[in-house]
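Handing you a structure now.
For this view, one protein chain was removed and the others were kept in their places.
And then subunit A:
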Amino acid sequence: MELDPLILSRIQFAFVVSFHAIFPVFTIGLASYIAVLEGLAFKTRNPVWTKLSTFWTKVFAVVFGMGVVSGIVMSFQFGTNWSAFSQASANFLGPILSYEVITAFFLEAAFLGVLLFGRDKVPAGVHLFAAIMVATGTFISSFWILAANSWMQTPAGVEFREGVFHVVSWSEAIFNPSFPYRFMHMALASFLTGGFVVAGVSAWYLLRGREFEANRKALSMCLWLLLFIAPAQAVVGDFHGLNTLEHQPTKVAAMEGNWETSRNVPLLLFAIPDQENQTNHFEIGIPSLASLILTHDWDGEVPGLNEVAVEEQPPVAIVFWSFRIMVGIGVLMILFALAGLFLRAGGRLYKTRWYLQGMRFMSIAPFFAVLTGWFVTEVGRAPWLVYGMMTQAESVTPSLTGGMALFTLIGYIVVYALVFSAGVYYLMRVLYVGLEDADDEEHASDRPARPLSAAHVPFEIESGSHGVHQAKPANEGGH
């Protein structure tokens, strides 16, 4: 079989970007949480907030470090595998992506070092300011990245001349039609990720009887946050979907598994999309509900995949199922947030083991929701790279052979498997050591902004030393 460089490049990009995305989506949310903790510590002078902030800053440092390392690869992918696209779109994407890099460096140079290493070296107000600036900086970074991505989804403000995009309006190109929705959706996704991770880890510590006061506060404040933003995400997601329906109807048709334009379209709960025969098998759906959601009318007309030629359809099954997984996890998030409210009202929040165990598992759920969400929007754009203007096939590096692409694909998988299993393993060690280590912090470390060195945790498990805490049942301690 002939190796197809296009397919292999798509797989490679999906692999590298998916691996990268999980780190920033977490750090964006976590940075805001740390800023809030710092604000509370500054205002109330309660050492519990400082303890929580110190611990989560350590976690932030490790995850941020892994995000930076995986991000370096991203900035070269465009050139190695998508050089025709890079050449054509550089007038817009070049400056936009460079501004992201500049933002990140400016942030790291000015404030990250103060946040990670300056707790006892600068006044508390300055430290708080640094935390706020780091949180703001992560949003500015995502602003540029999402502007670039949204422009590829709904291109605006450019002219295509002699094979190259020329910017005619920077504001129209940056604030393109899908950008506000995607930015809001992604910002809330980051908060949900940060919130569920902190809540899940706190629940785990509570189950093991560790640091009751601090971890209760952490769990409690996260659940209040989630109670509002989990439903809000559903609303924003709906608006984002309507925006997609307006600008990329084929993607919505794939999300709904809707092959033919029609009225009274059911909301499919289950189906096996069959691209070859342009139909679904084993459909289970709720009649007319998709029409209602998308057009706000029970018998509204919903465009189908038949609006475009078969070769202009995205791979329907991936989009269809990714969308269902994302929405399913979103529903679970809302349910867990509501359950938290009821347990709190009954005064049983910190003692209900099934709930704490459930939150523990929910801490990884947002990552799957984020990845499947990106699968929907990225795969759903196929075969276009710049929607309606440039296809993926036109974008791939002309000199790239299947063998070269396969070599680097395997190479990146091996490198990432080695490096990031070490990283994730180390993160687990930091979590295992926990908040208790926060008191004997401040080793002789006056090093500047080197993220990972902010976490003073040994790499291996050392028997008999710190980091081993006896588990106590959740309902015993912490009176």
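Everything that follows uses one rule, which is that a contact is a pair of C-beta atoms (placed from the backbone, for glycine too) under 8 Å apart; a residue touches a chain by one contact, two chains touch by 3 or more; residues count from 1.
Methods note: contacts and distances are computed from a predicted model.
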According to UniProt, what is the chain that's been left out of this complex called? Choose from "Heme exporter protein B", "Cytochrome bd-I ubiquinol oxidase subunit 2 apoprotein", "Maltose transport system permease protein malF" or "Nucleoside ABC transporter membrane protein".
"Cytochrome bd-I ubiquinol oxidase subunit 2 apoprotein"
Full-complex contact with the absent chain, from A:V17, A:V69, A:L267 or A:L343
A:V69
Pick out which of A:Y99, A:W259, A:F336 or A:W374 touches the chain that's been left out of the picture.
A:Y99
List every residue of subunit A that touches the chain not included in the displayed model.
65, 68-69, 72-73, 75-76, 78-80, 83-84, 86-87, 90-95, 97-102, 105-106, 108-110, 164, 166-167, 170, 397-401, 403-404, 407-408, 411-412, 415, 419, 422-423, 426, 443-450, 452-453, 456-460, 462
